[in-house]
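With one protein chain withheld, the remaining protein chains of the complex are depicted in position.
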Amino acid sequence: MQIKNLAVSVNSKKIVDDVSLTVEERSIFALVGGSGSGKSTTGLAVLRLLAPGLEIKSGEAIFGGRDLLKIGAEELRQVRGKEIAMVFQEPLYAFNPVLTVGQQIEEVFTAHTDFLGEKRLEETLRLLDIVGIKDPLRVHKSYPHQLSGGMRQRAMIAQAVALKPRLIIADEPTSSLDVTLQARVMELFLKLRDEFDLSVLLITHDLGVVQHMADHVAVMNNGKIVESGSSGEVLKNPKHQYTRELLSYVS
Amino acid sequence: MKNRAWSQFCENRWAVAGLIILGIIHAAALFADFLAPYSFSNEERTYSYAPPSKIHFRDEQGSLVPPFVYGAEIKFDEYRRRIYQDKADEKYPLSFFVQGDKYKILGLVPTTIHLFGVKEPGRIYLWGADSRGRDLFSRLLHGARISLSIGILGVAISFSIGLLVGGIAGYYGGKTDDIIMRICEMFMMFPGFYLLLALRAVVPPNFNSIQVYLAIVVILSFIGWASLARVIRGMCLSLREREFVLAAKTMGLSDLRIIIRHILPHTLSYSLIAVMLSIPGYILAESSLSLIGLGIQDPYASWGNLLAEAMGIVQIKFAPWILLPGFFIFITVMCFNVVGDALRDVLDPKTSQ
Partner (left out) sequence: MAPTPLTPKVLLVALAFLFFFLTPAHAKPSYGGSIVLTSTSDPKSFNDITAKETSTREVTSHIFEGLTTMNAVTLQVEPALAERWEVSEDGHTWTFYLRPGVKWNDGEPFTADDVVFTFNDLIYNDDIASSSRDIFTIEDKTFKVEKVDDLTVRFTLPVKFAPFLRAMSQAILPKHKLAKAVAEKKFNFTWGLDTPPSEIVGTGAFKLSSYRPGERFVLVRNPLYWKRSKEGDALPYLDRIVYLIVQNLDTAMLKFLDGEVDYIGLRGMEYPLIKPNERKGNFTVYDAGPDFGSSFVVFNQNTGVNPKTQKPFVDPVKSKWFLDINFRRAVAHAIDKNKMMEILMNGFGYPQDSDMSKSAGVFYNPNVEKYDYDLLKAKKILADAGYIDRNGDGWIEDPEEHTVEFNFSTNSGNNERVQIASIIRHDLQSLGMKVNFLSLEFNTLVTKLNSTFDWDAIVLGLTGGIEPHFGKNVWHSTGGLHMWYPMQKTPATDWEKRIDEIFIQGVQELDENKRKVLYDEFQVIVSQQLPLIYTVLNSDLYAIRNRFGNLKPTSYAGPFHNMEEIYINK
């Protein structure tokens, strides 16, 4: 996916200013920055899921040969979930508390395929297995609050990869997990990238994660990209003052 | 979570009693054909305003016998009051599972078996007769069917409409919300009863009774949906900010799906309480319409049109049992309110968390 000159403002104040980046196939691209830098907004803007009041002022988001910012609503709905999926920071909130996890994962199939009940169940259990959940049937019947944090996150990832999307936008996927879980989830991402040919747009403020997983990095501050390049380079030789500041927090 | 709510509910004795009473009344309505000795239109004009039959368990000698009623001799006294005298030589034993008026179980299987009855020409009037000698007990049961079902159907329709409209208004916000809310306000602005009368006047007079019944259900649901829609809309306005709504959108679910599958279930506890507390209103509205002759028509019975016959000093003085439908309306409304209140105590997040 290629983002070109994206600009988003709220109340005529620019919170994303002329952002451009390219996510290659089968790669993990990290978008890094502190809070308020505009990185989450960039991710949401691609799928046109901005909160009311936020306006996309200009730019393009080229994916699969078309500009996502300009296609029709129905076409966009087909893209979401099927070709591009999102993973959120806190699965407890990202899941609906009154429905079971299994019901919610199956919904992706209901929305985009004509699988019948049995097939949906089968596929869902298979997905839960892939993301490393040991007791898929129990998890399927459980409500989100009945699962541990790690399992919840895996379930959300399972939901995201259900239809084998080409791109996953992960907004701080590990930030609310403890260290051991973080590692496991990161490994899961890598495994999925290899098995399913995924690309990931990883939005995070944690450079440790970037170091471990990302192929490319872009650093955002105040809505602008201040530095970008391959992760090895940027991390070893930060050119921008801000990047250096960020790195200092990690080491 | 559900079990805890249920046991909390059970702690409230009044609510449980209310629930049981409602259960009995609804079950009786469901099996009205079987439980009632007569169909709702079975009349015997000689027995106009017959008092409740005395069921005897002892014969003249005083020995215990299977229950029976005497035949009745009807005379007018010097003040033209009806005197019902037992004819000692005419005994009609009370039997169970007797052959009676034809009916169809669930509208499909024809049969003639009734729970109890007496052989013709004897008549058994458990709770007295109306002006045409029709058994009030039977008519009350059949009337329960109509009055209660109108209430339930009416609520079902208006709540479906209210939920959907409120959900759409709350989810989309903006202009859609404005337009829908103005329409709601328009409906809420009309004094309910007059809207009821106005809509009733529009119903073509050549409707047969089933069509009239359905028309009344539709009219009632027209009145009630708006206030629910407003509350649901308010709840949805806040619900749509939740992250799972965003997540659902990222999965590519359609708006309607999100509203129905994700947002509206959160309003379930409120809706359930609102349903319970609204049904009495529908029952009363139908009763009011039928009371003034514009609802369910003769010979079909509804509690409202049964009560219409009680509107006169003469009737009340000489045949006080004619007021029973009013008593049943009262009990039913009370029970729904008690149960609804208890539900609110149990399910309201503010008090139970």
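Letters A and B name the chains as they come in the text, with residue numbers starting at 1 for each one.
The rule is simple: contacts are C-beta pairs under 8 Å (C-beta built on N, C-alpha and C of every residue); 3 or more make two chains touch, one makes a residue touch a chain.
Everything numeric here is computed off the predicted structure, so don't read it as measured data.
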Problem set entry | Contacts of the hidden chain among displayed chains | B
For this session: Identify the residue among B:Ile124, B:Val212 or B:Val346 that touches the chain left out of the display.
Result: B:Val212
Exercise. When the complex is taken as a whole, what residues of subunit B touch the one chain not shown?
Worked result: 41, 43, 45-46, 48, 76, 79-81, 131-132, 201, 205-209, 212, 292-294, 297-299, 308, 311-314, 317-318
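We adopt the following convention: only the chains that are shown with their structure count from here on.
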Problem set entry | Footprint of subunit B on subunit A - complex, ascending | 47, 49, 52, 77-82, 85-86, 88, 90, 93-99, 107-108, 111-112, 156, 159
Problem set entry | Complex contact set, residues of subunit B against subunit A | 173, 242-244, 246-254, 257, 261-262, 265-266, 268
